[in-house]
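One structure below.
Not every chain is included here, but those present sit where they belong.
Chain nomenclature is as follows: A, B and C, assigned in order of appearance, with residue numbering initiated at 1 for each chain independently.
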């Protein structure tokens, strides 16, 4: 298995190998702000459990993390309400697209898992309990800054606003669950929290550091403290593996073999338990809506480094 | 992490802990032969990568492995046709019960994965290519004997016949796929192979040994040879994790954290990569159709031994 | 076939026959205002093509017509945009409940027919084109007053407001279709129109008169003028027959044999082409959400009068 100083040359080699593929795929265009992304960007960062960060390419270019934020929001919500969360959200892969509403009707308003949009909206609703939307958004941002050990991380207000103006499907999901009693706050507030968490902007180095607590059994390396218990870190990893890539999770587990979460802006976060947290970013997407080159990079990196949980 | 000589007392302690729960749940009764099982049975066996086997309880009582055989049939079929297999079977969790036909209609006769019944029938069809049913069944049995290093393993002909007489749903699935051109042999032959592979009878010790090649990166420990490549072993593990417990796979990954496959007779096979293969058997099932006590035993064993891929 | 003066004694006899059943079933309670209805009410009215109205029971008690309004709104919208309407709404029975969203996802935001909620919302959206919500609501009310020849018909503002406060599912449907581009106005405006049309209050005599143009081949009997062409009247009747009772339309056609539309307040409008328009009202509902006693009354009335289109 590749470790330590071997990582930097490895990620540079993989970066070089996949630069020719940049431009394939299609940048997300459902909101104008995302459509502006340059499909030729490619950033890679690896944060290892000893606290070092290796990176290359467009590793300092910030992007909004979108659905990757669901991992951090879930972690925060589990800290707040513990396993009670699972009375309102399932833990099974959905077998349907990320924004499907079909499963919700069949299962009476209980989302299949916290990483499809419906599940993430319930998580937002849980985080709102006892707080104003502004406070809730502040808590999420503070948490991400803490685990990434970086106070400069911020929310992109233009993207947040753009999402709010176009988020009809999410509005449908939230109202639908409200009808089943599985949303407790006003839909506009829930969506406000959700769209702002999606608009948290980071570069690859920051994102790799933010995910590192999932590779260390729940500890942050920059302070001698745990964010979550080892059992909870493992369980979040398990959810990322079975549900983190929506209806492409099985194939991703088969090909890459690591827990991961994708975002529609082209970001990918993958966890190598006990070893490292990996962030890859390239905006053009494949047919499943995940970063096309990012997925190929992760697959090659995992293969060459010998990283697999299986 | 628990290793070596600590394993025997651990499995005995877990066995003792769960004996009081025996009798809960419900033995499968869709075929008369399975309904005869004694719900008070509980066997546990752990085969470690150094070739040793620890076991306790009803560890020498044979049972038909049913759907656990899908793991071995898939391994054999991948050896025969390689990745061409994936043109006829998917690699995604189904989000529906093990014998659902709905997904097949939506996805034009391509089963979502090789561990739901439809997928296993396609695997049987692939194994039939170029052989008579009797030969194909013989090959599967030989393969299981080889990986378990035990020539005494046999097929239970009464169970095989009983399945044949009641397998209407599987017959529907096969005819449905035949209509889409995804079954190439006569339905009766495909079902014959499938029902016989399900009727392979083993005890927990034999089953743990049979699964060990998935914990060793593809090697059998009793001979210095590989059954499959390390990459393929990892990929089969990945499929077991995302699809091995049907529509309960996400929850199982969350709670137990190990690749596994269940069978309707109450057997469970779980893999601890690099460490061990674990077989548990207890016939009474939970609502998802998996061994009720067996699942609890695996969860406790994994927790106490510190075994998790995450 | 029963005609003219035989009608009054017939409806009185049927009324008497079913009074003992009043109290069975369950009044709709999804909004507080509807829950206040008295389940012991039963009104019957028959308006014949010669301009006479026969009635009995609680025939002068007003109730909000709810989904029966979909027939009038559709008629108005067809007058406005003609067959272009069918580019945005289908003409097939849905095979799912009235407020299901599943079909909408499968068919990309095109409702199956104008009588399920999603279809009625598109019709509201069409009626809004070029008008303010207040004007649109006014047009619908004016149209209903005209066809019923009764200027006293009004909207119940308390029910309209109650619907607005609880209509999460309709809000979900509208946002969902907006995401597919099949809603053109702001969701709140569309819902405002829809909830107000549902809150139009009439008694059985008024409702029977309002529906009469569908029995006369499109003409209003109180003036010598046509509301719609004979072909269009027939086609609206056809839609009522195949889709007017949601997922119970087939059974209703089988048992009663007349085009009809039901409302959740317990109203029923049935058309006997060339003969009469029939309104029945009884608030307690059967499992399909249609008036329990009202359906029985219509079935018996049609049978005894020899009224059937088949």
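As a working rule, a residue touches a chain if its C-beta (ideal position, glycine included) is under 8 Å from a C-beta of that chain, and two chains touch if they have at least 3 such contacts.
Note that this is a predicted model, so its numbers are computed, not measured.
Of the identical chains in this model, 3 are shown in place, and the full complex in the file is built from 4 copies.
Keep in mind that, in the parts below, only the chains that are shown with their structure count from here on.
Where touching is counted per the definition, chain A and chain B have no chain in common. Central chain (C-alpha centroid nearest the global protein C-alpha centroid): A.
Seen from the C-alpha centroid of chain B, the farthest chain centroid is that of C.
Overlaying the C-alpha trace of chain A on that of chain C calls for a turn of 180°, given as a multiple of 5.
Mean C-alpha positions place chain A and chain B at a centre distance of 33 Å.
Spacing of chain A relative to chain C, judged by their CA centroids, is 48 angstrom. Each chain gets one centre point, the mean of its Cα atoms, and the points for chain B and chain C are 56 Å apart. Residue positions of chain B touching 2 or more other chains: none. Only residues 100-102, 105-106, 168-169, 171-176, 178-179, 187 of chain A touch chain C when the two sit together in their complex. Considering their complex, residues 90-96, 103, 112-113, 231, 233-235, 237-239, 241-243, 247-251, 253-255, 257, 259, 273, 303, 308-310 of chain B touch chain A.
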